[in-house]
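With one protein chain removed, the remaining protein chains of the complex are shown where they sit.
Right, subunit A next:
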Amino acid sequence: MTKNLIPQDFLKNVLQNGVGRYVCQLQRITFRFCKSHGASRHMRDFIENHLLGFSQKNPGVAVYLQPRRHRAPSIVAEYLNGYREVLFLSDKQPSEICKWTEHLRTRSGVQIVKMINNIHTETPSTQGIWHPFMFTDTEWAVTKFPNKKLSSVLKTGKTATDIILDEQTEALTEGVKHCQINNK
């Protein structure tokens, strides 16, 4: 039951991203904070010291600042596939805010769900996939069963029984020889 309730999906690559050129899937990010409240203290610090570096490094992401009076600080990330994610970061240190921003930047916008293993290849082998007839002779398609020739036991070299029997006969002959010598 729970297996069906937990959302699961195959690994996805939106628009085959990175095959041609890599397009950052985060299209805009909004930092919401209060100018006076204590909960936004570290967010203000982050904006002062780290935000410029972030926007310079990622010119493809539109950055907005939105001061809201007496509200908890948060980050809103909007992705190219239309997905929007909000993170509330009250009393979080600037270093932690940096990490969350980086986390949002590197995501593809596909929701995080349990992965299903996709056993799949874009380039199948030249031999083709295995099938039950792979090493069978095509002659069998027209033979009538039961077939005497095909039913006969295939003998390839000595079997284990043969080896033991051989050993026994050898031992017997040697024993006989030994007895003969003693008798003399």
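The definition used in the following text is that a contact is a pair of C-beta atoms (placed from the backbone, for glycine too) under 8 Å apart; a residue touches a chain by one contact, two chains touch by 3 or more; residues count from 1.
The working rule: contacts and distances are computed from a predicted model.
A.B. asks: Out of "phosphatidylinositol-3,5-bisphosphate 3-phosphatase", "Gamma-tubulin complex component", "Probable electron transfer flavoprotein subunit beta" or "Large ribosomal subunit protein mL44", flag the one the UniProt entry gives for the chain missing from this complex.
C.D. replies: When "phosphatidylinositol-3,5-bisphosphate 3-phosphatase", "Gamma-tubulin complex component", "Probable electron transfer flavoprotein subunit beta" or "Large ribosomal subunit protein mL44" are compared with UniProt, the left-out chain turns out to be "Large ribosomal subunit protein mL44".
A.B. asks: If I consider the whole complex, including the chain that's not displayed, which of A:N4, A:T123 or A:N183 touches that chain?
C.D. replies: Spelled out, the listed residue whose C-beta touches the missing chain is A:T123.
A.B. asks: For subunit A, enumerate the residues touching the unshown chain of the complex.
C.D. replies: Residues 14-16, 19-21, 23-24, 27-28, 30, 59-62, 64, 66, 80-82, 122-126, 128, 131-133, 136, 138, 140-142 of subunit A touch the chain absent from view.
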